[in-house]
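Just one protein chain is left out here, and the rest sit where they should.
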Amino acid sequence: MFDKVLIANRGEIAVRVIRTLKEMGIKSVAVFSDIDRKSFHVNMADEAYPLGGKTSAESYLVMDKIIEVAKKSDAQAIHPGYGFLSENEKFAKMCEDNGIVFIGPPPSAISSMGDKVTARRIMEKAGVPIIPGLEKEGLTEEEGLKFAKRVGFPVMIKASAGGGGKGMRKVLNESEFSKAFRQAKSEALSSFGDDRVYIEKFLEEPHHIEIQILGDKHGNVIYLGERECSVQRRHQKVIEESPSPFIDDDMRKKMGETAVRAAQAVGYFNAGTVEFLVDKHKNFYFLEMNTRLQVEHPVTEWVTGVDLVEYQLRVAAGEKLDIKQEDVVLRGHSIECRIYAEDPEKNFMPSPGKIERLITPSGPGVRDDSGVFEGAEVSLYYDPMISKLTVFHRNRKLAISRMLRALDEYVVAGIKTNIEFHKRVLTHPDFVKGKYDTTFIDNNIDYLLERENVNEDIAIVASLIRYYNSSFAGKVKEGKKTSSKWKDYAKNCWII
Amino acid sequence: MFDKVLIANRGEIAVRVIRTLKEMGIKSVAVFSDIDRKSFHVNMADEAYPLGGKTSAESYLVMDKIIEVAKKSDAQAIHPGYGFLSENEKFAKMCEDNGIVFIGPPPSAISSMGDKVTARRIMEKAGVPIIPGLEKEGLTEEEGLKFAKRVGFPVMIKASAGGGGKGMRKVLNESEFSKAFRQAKSEALSSFGDDRVYIEKFLEEPHHIEIQILGDKHGNVIYLGERECSVQRRHQKVIEESPSPFIDDDMRKKMGETAVRAAQAVGYFNAGTVEFLVDKHKNFYFLEMNTRLQVEHPVTEWVTGVDLVEYQLRVAAGEKLDIKQEDVVLRGHSIECRIYAEDPEKNFMPSPGKIERLITPSGPGVRDDSGVFEGAEVSLYYDPMISKLTVFHRNRKLAISRMLRALDEYVVAGIKTNIEFHKRVLTHPDFVKGKYDTTFIDNNIDYLLERENVNEDIAIVASLIRYYNSSFAGKVKEGKKTSSKWKDYAKNCWII
Amino acid sequence: MEVSVRTGKREFDANIEKEKDRYKIDIEGKQFFADYEPLSETDGNLIVEGKSYHVIFTDNSVYVNGVHFDIETIDPLKKELLKSTKLEKDEGAVVTSMPGNVKKVLVREGDRVEAGQPVVVLEAMKMENELDAPKSGIVKKVNVKENTPVEANAVLIEIE
Partner (left out) sequence: MEVSVRTGKREFDANIEKEKDRYKIDIEGKQFFADYEPLSETDGNLIVEGKSYHVIFTDNSVYVNGVHFDIETIDPLKKELLKSTKLEKDEGAVVTSMPGNVKKVLVREGDRVEAGQPVVVLEAMKMENELDAPKSGIVKKVNVKENTPVEANAVLIEIE
């Protein structure tokens, strides 16, 4: 096993990886941008080296600098986390060339899965169901339209080299096709330097369900159940759960075995995720494969008892998997709520600033994977996800209750978060029944944004007491603490 | 199920119970002494009522006041936690008489198990092995000595009505017997108002292993594995784990079935613990039964997946157990470290004061059941246990590593704690091998109190930087922040 | 003690008095008896009619059991001052109802301004207030200089 591992990442996932490294007796090396000098992962790591720069492009994406730190610190391996360089074939190769183990799959698997057209081709060959689609070099608008008419609208146009919604267009009918096709191509070009696009049948009321797999360098691949990720906002996952309330044991087995086939088709090792779209008739189609640790991996850890980061390290070090498929049993239910620094009432705009007060939940069946601490500054430079709250209980109903209890304990003051939004989702009748698909948030946004303000009178009582005490303590002098909002009020009252 | 439950307790166990009440949608009512107005459990509860008083005797032990609050707040049931009134037969009856459900066993079971002589008699009749001993009304010194000579020294003299080490004497040989007998009797009288004592064979290298049981009001009793509690200091548990590294499946089953028999012999329902002493030949003997929730219950919750507080409530409300014995599977390994506000270097003296800084661990497989918060005052009036840290992993070795990682994350500044002491225990070769009994701490105290101070130079560097910066910021004026310890130094330097 | 309160939807005068160890509070006719205990600089526990609440104060907000509220409290006298005099003698006049200190003049004579555009920053009642143009037009006259005091009802700027 390694003695020292560098984590080429930041925030909660860097902290997450450091925790398992500590448990394995492996020294951890953090890297940080200028913005992140005060961050949690730097404080948690055994060693920390500056990358300089502010943006990701100036820091966490600079491969040379990271390799240099790895060499300087004698790190034998690099864990890339998710995002950043985690699915960068070039970086994986660069590690190899420098005698450093990249904790991920072989570079060839990254490149195969990174290009959607290639991935579809390989999956098709491996017998993995794919969404009816048309992908060919030099696809013309005419060919595309002909295909769309054949499979029926709506269809999706997607960038071959893309991801995350860029270069993606949903086309409802024939008349929209031409414009959408051209827009998708130009967006693909500007985003990925590659204007190739492909066309797919659009699935209605689709579920996003993904299978966690784990493979070693000796050809063994197992699956560790699924995650239901259909609570999404603009293709951004918000809440995930395992198992999915939508599928049963038979389907789980079928999807799991398909995912293993998909992984084996590209000679995969490492933890990985095969994402599927599942339509309302429970047909499932390969969507893409994420060749790295997933944000929502803790729900799988809860239900299977497997520490995925530990196994990433063991596999990377060449160990054989000591878990067999029959050892994997889902032992209850787990839910994850991603805590974002954002203001749901202002169209989910990021809400950077200082976390003035932070109380994280604890007690039975609760796990908080946080990337921040009280007093931390949430910057606009990086992802606004500050933490992942996960819970476990023996069934889904109890897990929802536990999550609501944990969310009640969770306090983040100073910046806005989506904690109240999560509570609305978890108490929505459709969510409670487990009857939701990827359209859930959009279709219920008004309900989900409502606030009850049951304790407004109490908030007033508290404010009055604060005002009363600070008046007598002579602290209202500045008028700042207790009445700063009256600035706006005063402004409105001027006679002009 | 109940709508509202009063918790007749404080600290971490009150918080623990409130968490499950919230998950079950039951309102929680806290009570508090004058000292506890600012405490965590008051802040967590839905409702809170003052009991007045400072000591336990003036507050948490005043039955009338607690019943009065329960009535005033319309609580239908009272959860007594552990300690205080949890094993008070009179209080259980008083609840009954006032139409309030006591969340515990029938009063008769409390009284049967509360008197050691009675308990021994019942256990003997039920075929539960007991330590060879002599108990009879009006036991004389001569009878005692005769018995001791027959079974062989050492023997233990114990108070019939006692517990917690009071009125307890270990007698190594005949010459000590007379004095010890008289001391035990007088201590028993002053502690419990009852001078009856009994005599037992003393077991060498004994393990303290206890079985968690759970019974309903319909006669069903199951056992939920064991807890190894042999890491003790003066009969005070410090670290517990489940399963015990000392026993195997066969023995677990034998002890479990014996514990169920013990519970059934007194018509038990509620969660309960049957404590056994196990000698080095793996003979086990009934020690006592705790007719309430146990401090160390979270390790059982981790390995069995059962929320014991939830089942206490369900059973108390008359529900039938929906878990059968065959459903109970131990799924890994859990360890608990009790975090005490105490100074191991000063003979474990309680260390009251303000918690200036508190950082609690999180991440995979870690649970912290705390009764305090940053800024809280730890008072001398009550138990100095501020938190229970528990971890879970798939085997014992990994669980130890995880606990060490979690202890590394745990920071309590301002008061002294036993966190470093725990780390010494967890890395002691005998503990690592799982080869320890109740003499472990006493036999290894020097090793366990050693400190490594590996980072002393870094502490000096930090102090110098602090001094440097505060000098330039003009903050050293007072000489307080950076050199208060020089008072003592200066004192020693005076020429007198 | 009278205190003016404003929430997102409501605006009213409340009353708070201290009676022994508790506070007696009147909010729009509803009476509350509150037992408040500070836990730290930011946190406190509030017990009202037996119910317990964890309260956190930040510079601008109060959190009750973790849920965020914007509640504004101010001395009713100050509030009255702020809105007392409704002068409307000249549609184009930027007038202050309070004495204060001109912090910044944001326009010059001859500038084109839009209705609602801030034209002067005035410091009064320890607060900075932006005064907006009452209508669109051209700045005819600037009657004040920066860092100079002005009287109540003074016409600071005239717009044509």
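Things worth noting here:
Order of writing sets the labels: A, B and C. Residues in every chain begin at 1.
Heads up, the rule we're going with is that contacts are C-beta pairs under 8 Å (C-beta built on N, C-alpha and C of every residue); 3 or more make two chains touch, one makes a residue touch a chain.
Please read all numbers here as calculations on a predicted model, not as lab measurements.
Although it is not drawn, the missing chain touches A, B when the whole complex is taken into account. Taking the complete complex into account, B:V461 is the one of B:M349, B:I445 or B:V461 that touches the chain left out.
Across the entire complex, the residue among A:K38, A:K71 or A:K282 in touch with the chain not shown is A:K38. Interface residues of chain A with the unshown chain, by the touch rule above, are 30, 37-38, 42-49, 72-73, 373-376. On the side of chain B, touch with the chain left out of the figure occurs at residues 356-357, 359, 408-411, 413-414, 416, 419-420, 453, 455-468, 471, 476-487, 489-491, 493-496.
Heads up, the rule we're going with is that only the chains that are shown with their structure count from here on.
Work out the mean CA point of chain B and of chain C, and you get 54 Å between them. Looking at chain B, one finds that none of its residues touch two or more other chains. Counting partner chains per residue, chain C has residues 43, 54 touching two or more of them.
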